[in-house]
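Missing here: one protein chain of the complex. Every other protein chain is in place.
All chains are identified by letter, namely A and B, in their written order; residue positions are counted from 1 within each chain.
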Amino acid sequence: MTETIQLGGAKETGFFPRLRTIIGRRTEGRGVILLLVILAVLAFTQPLVFTALPVTIGRIALIGIVALGLTAVILMGELDLSVASTLAASGVVVAIIPDLRIAIPAALLMGIVVGIINAFFIAIVGIASFIASLGMLFALSGLAFVLSNEVPVSIANQDAGLAFGQPLFGPVTPRILLFFLVFIAIQLFVTKVKAGREFFAVGGNRQAAYDSGIPVKRRIFTGFIISGFVSALAGVIYTLELTVATPTAGSTVLLASFAAAIIGGNYLKGGRGSIIGTLIGASSLGVLQVALFLSGVQVPVQNTLIGAILLIAVITDPSSLRAISARVRATLPDRTKVEAQ
Amino acid sequence: MPSLTPPSGGTQRERKRGKMRKSRLILAPAAMLAASALILSGCAAEETTETTESAETESSSDDTTTEEAPAETFEVYALFPQGNDQAYGSTLIEPLQANGAELGINFTLSNSGYDATKQLAECEIAVAAQPDGIMLWPAVGSAVRPCLVAADNAGIPVWVINTDVGPADAPLTYGYSGPDTYGQGVASAELMCEAVDGEEVGIIQVNGAAGNGTAIDRDNGFTDHVEANCPNVTILAEQNADWTPAGAKQVAADMISAEGIENIGGIYAADDSMVDGAVQALEDLGEDASDYFITGIGNTKLGNPLVKEGKMYGTVFQSSVWEGENAPEYMHRVLTGEIAKGDRVTAYMPSVKVTAENADDPEVAPEW
Partner (left out) sequence: MAAVVEAKNITKAFGGVKAVDDVSVSVEAGEILAVVGENGAGKSTLMRILAGIETQDSGQVIVSGEVIPKSDAKASIDAGISLVHQELSLVPEMTVAENILLGSAPTTVGITRTRQMKQIAQAALEEIGVSVDLDERISKLSVALRQFVEIARAVARKPKVLILDEPTASLTPAETDYLLSMLQRLADRGMSIVYISHRIPEVFRLCDTVTILRDGKQISVLDVAKTTPQQVIDQMVGRELKKDLESKRSSSPGHVVLKAVGIRAEGVNDISLEVRAGEIIGLGGLVGAGRTELVRAIIGADPRKLGKVTLTVNGKTKVISSFESAVKAGVGYVPEERRTDGLALTMTVAENITLPNRKELSASGFQLARKIRTFADDLSKRVGLRPPEIDREAGQYSGGNQQKIVIAKWLGRRPALIVLDEPTRGVDVGAKAEIHRLVKELADNGTAVLVVSSDLPELLELADTIHVVRDGTITGTLSQEEADEKRVMSLAAGEQVENA
C-alpha cells in the first residue's frame, strides 16, 4: 500500500451537498436570478408577454443568435466587434444575388472568410482582437454600403422571403428553429468536443494551454469562424424575413449580443462562462425588451435600464467584486483620523 | 498507512465561499432594479391610459355641451423610427398624443432607431398584442412588407406616416399622411431656379443619409426639376451626409475643394441642418454665404434664421405639428370605418416655401 496525502476536502456525498457543489460550479447564477425576477414581475404587470409567447421567443432568437457565436470567441478571452457588420454585409450579399440557392451559401461562406481573416490578424499577425475586429467592423460596413449601392436592396424572390417569416409548425418559425439548432450545436461543441472544451483553456490560461500542446492558434481560428458564420447566418435570416437588405442592418445587434453574453455570466477576459448562460442572458434581454415595448417606455429609458442591468451583471462578477470593493473603500471619505496623543 | 491531514486549502475555500455569498448579496440590487424597471413599465402603461381617462372625464364633465366625449377608445401602436431623442420626432409626438387623447386614441409609442429589423420585431409584438390599429412610420420604406402582411392577416389596419410605402405595398395599408418628400425636393429646386434667375451656375448638392428613403425622394425631386426646368443650373457634385451640420460641413468642404470654389455658385442641401454645415464650410474659407445661392428643406429652428440673415435664399417648410395633428385624425377615420380598406387615402402636407419675404410670418414659425 502506498503512502497518500489528503490535501483538500473529500468529494461531497449525499444529494443536497452534491447539488450545492454542482450549482456552485455554474456561472449562470446571475442570469437565472435576473430572468426569474423578470418573469415573476411580468406575470403581474405584462401577462401579454406570456400569451404572445411565440413572438417573445422570436425576439429572443433575434437577439440571441449572434450572441451565441460571439460567446465562442469570448470564452477564449477575445472580442469580435465585427459581428454586426458581418450580419449587414452578408445580408446584402443575400439580396444582391438573385438566386437564393447561390445567395445563401455565398453569404455563409462570406461569414467564414471574415472569421478566417479576423483570426489571421489575431493569431498569426498578433494584433489585439479588439483592434483587428474593429478594423473588420469598418471594412465590412463599408462593403455593405458599396455592395448595396447605399440603398436598401429588396430580394428578388419576395415570396420566398415572406414564406420564411411564417411558422414551420406550431409557433416555430425558421428563425426560432435555426436559433435552437445553433444553440445546440455550439453548446455541444464547447462542452463535449475536445477542441471546443479547449476554448476554456485558451481563455483561462493561454500559456498553460500552449504549454500543454493545445494548438492555440487553430482554436482561435475555429472560434472566429464560428462567430463569423453565425453572424452571417443571422444576416441571411434578417434579410429573408425583411425581404430587404439594408446596409445599416443590425445597428443594435453589437451591443445587444455583448449584453446577452455578459448578463449570462460570460467573463470578457475568457475562460469562464457558458453557452447556456448566453441563452439565459438573451432570454432576459428579449423578454425585458418585449415588456418595455408593450408598455411604451421610451427607448432612452429602456437603454438606461438595460445598461444598468449590464453594469450590475458585470460588477456582481465574483472576481470583479474584490477589486471593486477595495476601490470603493479607497475612494470613500478617508476615515484616517489623526488622534493627538 | 501514514496519512497527513494538514488543513491546507481550508481557508482558501473559505474565502471563495465568502465571495460567493457576497455576490449573491449584490444580486439583490440587480433583481430590485430589474423589478423596478418592470414595474415602471407597468406604470408607464397605466399612466398613458390615465391621461386618456382624465381627458375623457374632463371633457365629459365640464364641457358636455360644447365637446363630445369620444364614443369609444382605441389602442394604437405607433411604430416610429425616432422619438423624443430627435427634434422632429418630439415635436410630432406632442400634438399626436394630445390630438389622439381628444379622439379617444391611446398611442403606445416605440422607437426602432431606424433599424428595420428591430421595427419588424416590434411590429410582430404589436400584432400579437392585437391593438385596434397600427401607425407605421417606416424605418426603411422598402422593408415594410412582412409587417404589413402580418397586420393584414390579423385584420389590424395600418396607417402610414412620414415616409410612404412603395406602390406594391400600398394596398396593404389604409393610407398615408405626411410630407410629400418628392415634392419638397421639387419645391427646393423651384426656389433654386428662382434665385439663380437664368444665370449659368454650378452648384453642389448635399443629400441625406445614404439609403434613407426621404433622402432618395428629395434628391430625385430636386434633380428631376432642375434638369427639366432650369438647365442653366449644373449639379457639379453630390454626396450623402448624415443629416447633421458636422457631417454636411465635412462633405461640403470636400466637394468645394474638389470642384474649386471659383466654379461653385450655389449649394442645395436636403435639410436645413445640413445647410448650416455647408454655410460653415463656406465661411471657413472666408466666403460670405450670402454671395451664394443656397436652398434647403425644413424651415427648422436652425434654417429659418439663415433665411432671415440672407445666408440661405429659401427653404421648404416641413411641419412636424401638421403631421402630428393630422395623423390621429386619419387614424380615427380608419378606426371608425370612415376610411375603408381599399380606399387608400393620401394626405400630403403642403410644401410651403419660405424665403426672406415670409420668414417672419407666424404660419411658418419654425417648430423643430
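In the analysis below, a residue touches a chain if its C-beta (ideal position, glycine included) is under 8 Å from a C-beta of that chain, and two chains touch if they have at least 3 such contacts.
Computed from a predicted structure; not experimentally measured.
Touch with the chain that is not drawn comes from one residue among A:D80, A:E198 or A:E241, which is A:E198.
Listed here are the subunit A residues that touch the chain not shown: 2-12, 21, 25, 192-195, 197-198, 200-201, 204-205, 207-215, 271-272, 322, 325-326, 329-330, 332, 334-341.
Note that only the chains that are shown with their structure count from here on.
Each chain gets a centre from the mean of its Cα atoms; for subunit A and subunit B, those two points are 31 Å apart.
Within the complex formed with subunit A, the subunit B residues making contact are 1-6, 8-9, 13, 19-20, 22-24, 26-27, 29-31, 33-35, 37-42, 44-45, 48, 83-85, 107-111, 113-118, 120-122, 124-125, 127-129, 140-143, 145-146, 149-150, 210-211, 216, 240. Touching subunit B in their complex are the following residues of subunit A: 1, 3-9, 24, 29-30, 33-34, 37-38, 41-42, 44-46, 48, 51-52, 54-56, 58-59, 62, 145, 148, 150-152, 154, 158, 161-162, 165, 238, 241-244, 246-252, 288, 290-301, 305, 308-309, 312-313, 315-318, 321-322, 325.
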